[in-house]
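Note that one protein chain of the assembly has been removed; the remaining protein chains are unaltered in position.
So, chain A:
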Amino acid sequence: MIGKLLEIRDLDVIIHGRKLVDSISFALAPGETVALIGESGSGKSMTASAIMGLLPPGITMAARSAIVFDGKPLDPADETAMRPLRGRDISVVFQDPMSCLNPFMTAGAQIDEALRRLGHGDGTKRRARILELLQLVEMSDPATIASRYPHELSGGQQQRVMTAMALAAEPKLLIADEPTSALDATVQAEILALLRRLQDRLGNAMLFITHDLAAASQLADQIVVMHKGRCVEQGPTAEVLLSPKDPYTRMLVSTRTMLAELPATAPRSSAEPLLAISGLQYEYPAKRLFSKPFRAVDGISIAIAPGETLGILGESGSGKSTLAKLIIGLARPGGGDIALFGESLAARNFRLTPAMRKRCQIIFQNPYGALNPRLTIEKAMREPLELLGLSGPDDRAKLGSALADVNLTPDYLGRYPHQLSGGQRQRVCIARALLSEPSLLICDEIVSALDATVQMQVLRTLKALQQKRGFAMLFIGHDIEIVRWVSDRIAVMHRGKVVEQGEAGALVTHPVEAYTRKLVAAMPRPIA
């Protein structure tokens, strides 16, 4: 194959005789970008690890498989043969830059290490190159950044340092393994644009691994869709995304189109709000003596009418989860008041009565952590019934119908959480929260730990239930499309404050505040 930089034929990645990656074949020309798309467990990262020769111990490539790089076959198991290629001809940018950078070394020292291994001249020459590389990844003050430790950098800066390090040798192939999924939406957009510009400048080929169709459509020439270790579809980006042939690809694409079509919003009710928060404040105590406490919630005022969904949109650290904790009494506010079902909580020292708890339920982000691994689903669901005094002889029937509401059959009652998928677990959490027929449901990032296709199924179920039962929701999220899809109104949170709130559609189409505009600008464009 002349003209191909990387060619992968019949790649099988095997652990204990089980195939994690099954007969994957694709090729990458110099300067081209191929996106490997798949959800968790699809084998996309294993494919990248095989190319780098970084497969975890016990995981091997099958003998029949071939990885040909620059005309030479690679053997991932041969450490001495792979090492000269790494960081020189093939580099990689990993997912979570915070944990992928060495916390004990400054950013500069880590780049220097890469340069030294390349035999890049003496100290002064390397120093100049470090600054040059940091400038290349568009850092405004390279010298300062170089002297910082990873924990002193923001997520976006960390990922820029990772990228600078990976590009130190101007590799022919850059593997970007979910480079933006650990980052906030606005930062994601910046890093993706940066990768694109760098590629234009340096001419490297890129293998872009992602679960995000929109990101892939921005960067890739070709797309390979992976599902359960197999390639279900591949071809030019526009072709795959606009006319997907495989059912799985179609489902992936349809999750995006579903987000584009908004469900009908509930008419604004004029009834007295279920929840009215005014001037709410909360501070986390200072970590060290004499340093200032951190104000996580800074004078928030919001209200939710019966049956309404209020979306709280914010990036990490905006204080949105702290807000949820305050409402259900897991933390005591430092100021302001919460009126829950018309009763002031400040007057009762922010302790919720059992009757209030019955009417106000919460679902958390991580469904694995929210279910006790030692309890069957039945026991886990029975617990709140007993606590709230709703238990009776017809418990099993009640639990069964609650599961049916979230599209699970009653035989799930006998199972343990580890026997369920992430989406099923979150459905159980929803069913459990709805057992007491609450009139207000707080959803704290309930789909962010789930794959895109599963996210949409869970959201659809939740929305259908809301239409049937008429409960109000406080829906906390960081994904602007999802929050818009679920919510009637949106409040945008930034650094503990609500910077803007309004009707969901209008807020996204005509954002007023600068921060909201930035969030909207980072929103993925429609694929078409």
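Everything below uses one rule, namely that a residue touches a chain if its C-beta (ideal position, glycine included) is under 8 Å from a C-beta of that chain, and two chains touch if they have at least 3 such contacts; residues count from 1.
The rule is short, and it goes like this: contacts and distances are computed from a predicted model.
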{"item": "Name per UniProt, for the chain absent here [options: \"Glutamyl-tRNA(Gln) amidotransferase subunit A\", \"Cation/acetate symporter\", \"Sarcosine oxidase, gamma subunit\" or \"Peptide/nickel transport system permease protein\"]", "value": "\"Peptide/nickel transport system permease protein\""}
{"item": "Residue of A:Val21, A:Leu85 or A:Val508 touching the missing chain in the full complex", "value": "A:Leu85"}
{"item": "Full-complex contact with the absent chain, from A:Ser40, A:Ser99, A:Gln467 or A:Thr509", "value": "A:Ser99"}
{"item": "Contact partner of the left-out chain, one of A:Val13, A:Leu28, A:Met165 or A:Val406", "value": "A:Met165"}
{"item": "Absent-chain contact - pick from A:His151, A:Arg351 or A:Lys468", "value": "A:His151"}
{"item": "Sites on chain A contacted by the missing partner chain, in the whole complex", "value": "52, 54, 56-57, 83-88, 91-92, 94, 96, 99-105, 113-114, 117, 149, 151, 162, 165, 288-289"}
